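Beneath this line is the structure, given in structure tokens, with notes to follow.
A single protein chain has been omitted; all remaining protein chains appear in their positions.
Labels for the chains are A, B and C, by order of writing; each one numbers its residues from 1.
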Amino acid sequence: MSLRFQRLVLILITLVILGAAVLLILFNTKKNIVFFYTPTELIEQNIFSEGKIRIGGYVKDSSLKKISLNQYSFEITDNKNDLLVFYQGILPDLFREGQGTVIEGLIVNQKTVKALKVYAKHDENYMPASIKKELEKNNQWKRDYK
Amino acid sequence: MLLINNLSFFRNDNLIFENVNVSLSNGQVIQIRGKNGSGKTTFLKVILNILISKTGEIFWEGQNIKKNIFKFYNQVTYIADHNTSSRKLSVLDNIKFWKELSSSNLSDDDSLLLLETFNLKKYLNVETMYLSSGEIKKLELLRLVLEQKKLWILDEPYNHLDDLSTEILNQTFVDHINNDGIILFASHYNPVISKLEILEFN
Amino acid sequence: MFSFLINPSKFNKFTDIIFKPLVFISSVILIVGLILVYLSPLDYQQGLTVKIMYIHVPSAWLALLTYAIMTIYSIIGIAFKMPFSFIINRAVAPIGAVFTLLCLISGSLWGKPMWGTWWVWDARLTSVSILLLLYLVIIFLNQTFENRDVREKTIAIFIIIGSINLPIIKFSVDWWNTLHQPASISKLSAPSIDGSMLQPLLVMTIAFSLIGLMIAVLRIKAEILIRKNH
Partner (left out) sequence: MILIKKIFLFFKRESKLFYRNIVDLFSNILFFFLSIFIFVFALGTDEQLLKSIGLGIIWSLLLLSSTLSLRRFYEEDFNNGVLIIIHMRGISYELIVFLKILSHFLFVQMPFLISIPVASLLFNLPIYEVYNLMITFIIGSLILSCLSSMSASMNLLNKANFSIGGIIVLLFSIPIIIFSVGINEIESDYKSLINILIGIALIFLGISPWASASFLKLAIRNK
């Protein structure tokens, strides 16, 4: 077998291997590398872990309550399911009702979570504060501004 | 039939040798002589396409060796100045590996006989790391006969050899030439071989 | 016309002409950019903190761009045996490392007030930190091998292997749930960033690229000299 032919065969094998690899990875990554779960995923897939778990979603409107100094409770939602969260600590600046958030904590029961850490997640929209006020005045403000 | 045309070699823009023309026909033996660092080893490696030169061509039996390098390699035994035997394998294992790898059809009895002539048979099942450097060199040279190739290319074959072994090696060379073989070797030692031709390197 | 990109002596000639204007233009654009950033409005959510974006985003883009350029030059260098591409690899790697570091530090400073943490192990942040490690290994490898030929080719192959990381960084926010927000500017859709904030961002990006280019030119010239003398 000449060197060139041997290389050719190897190139073909390599291409097949790489093709299979790309397919395998593309078909499987999408759903599987998770930094956090949504409340719906948590409930539907019945994920119940004893360890720490991360849950992401929006803070439900008018659900944030201050229990005492540095103690909060709020609901986290993905517009389908809600979870009640208890948290003791300082909330990040960007944390407010209607904004995205990711919490890291322990599951207490099906509907309640005790958060150990709260992150605020901001979206990819940037806009001057003055314009937003104007948009709201004219009732043109949409949540998913694009 | 080995033909070397206008071969030059540069290493990092430094000229090692320039415009070498050699032609080797069947039954010819050439010794390359030269000072240390004159590029003898490099020259052998360029012929074997281990180092690649941009200028010059090498033909084996009328065909440029780069066209089908394995076809050329299949006719060559190359013995470098270091030991290709694996330290952790026994003499027998090494010999078997070389023999089978080069698809040689030498019989087992013959290879044992070879070991006998070089006085290595007692080490048959000993790992080569326990052999002396002269004995390892002899084991190395066994490949010449084991592999049964037409073109022999050797780098400093006489290093570490005692007088008796030198004698045997010379005899092996003569036998090979008489069988229409071709030998090209680099050495500072001047062996006594009839028909020896010399290529000076500087 | 573009032969200065592959030929050292032409590169020297070309950059001798453009270098002074380059210094002038880049400093002007940097000043303009900083003024624009100063004048730019506050974000409706993030307030003043959004101004970190004007450092964070350009340095992230340039960190990726630098690696992409190195990858292209490595492929060219190996395929066409062009020594100039190895000069560029050697000169540009530390610049890329600095941009990556700048991106990570500014991102960390941004993350603390906004997300409430300096660092999380999400896909985007992890892959960018791996990019920094790749840059560091490349710089390290430059000091390792004595034989120039071996060193240059080894690094080029390493760069090509490491470029697997680039698409992972780019698409990490789309493929996976990350704390990091998705891209605001992409080719396929209108930018989800307001014009008054997009402008200073783009000006700052140009300023950063020109400064990077300026340092790169200086470093490449030095490398050409070093290579000539050895």
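The rule is short, and it goes like this: a residue touches a chain if its C-beta (ideal position, glycine included) is under 8 Å from a C-beta of that chain, and two chains touch if they have at least 3 such contacts.
Note that the structure is predicted; figures quoted are calculated from it, not measured.
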Among the chains presented, those that the missing one touches: A, B, C
Sole residue of C:L42, C:V137 or C:M214 that reaches the chain not shown, by the stated touch rule: C:V137
Candidate in contact with the missing chain, chosen from B:F43, B:W60 or B:Y78: B:Y78
Interface with the undisplayed chain - residues on subunit B: 48, 50-52, 70, 73-74, 76, 78, 80, 82-89, 93, 97-98, 100-103, 127
Chain not shown, touching residues in subunit A: 1, 3, 6-7, 10, 14-15, 17-18, 20-25, 27-29, 31-34, 45, 47, 49, 51
Residues belonging to subunit C that touch the chain removed from view: 78, 126, 130, 133-134, 137, 140-141, 144-147, 149-150, 153-154, 157-158, 161, 164
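By our rule, only the chains that are shown with their structure count from here on.
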Subunit A and subunit B, separation of their C-alpha mean positions in angstrom: 67
Between subunit A and subunit C, centroid-to-centroid distance (C-alpha), Å: 28
Separation of subunit B from subunit C, taking each centre as the mean of its C-alpha atoms, in whole Å: 53
Subunit A residues counted as touching two or more neighbouring chains: none
Residues within subunit B bordering two or more other chains: none
In the complex, subunit C residues that touch subunit A: 40-47, 49-50, 53, 113-117, 120, 122-123, 175-179, 181-184, 189-190, 192-194, 196-197
Residues of subunit A that touch subunit C when the two form their complex: 29-30, 33-36, 56, 90-95, 99, 102, 117-132, 145-146
Residue ranges of subunit A in contact with subunit B within the complex: 1-4
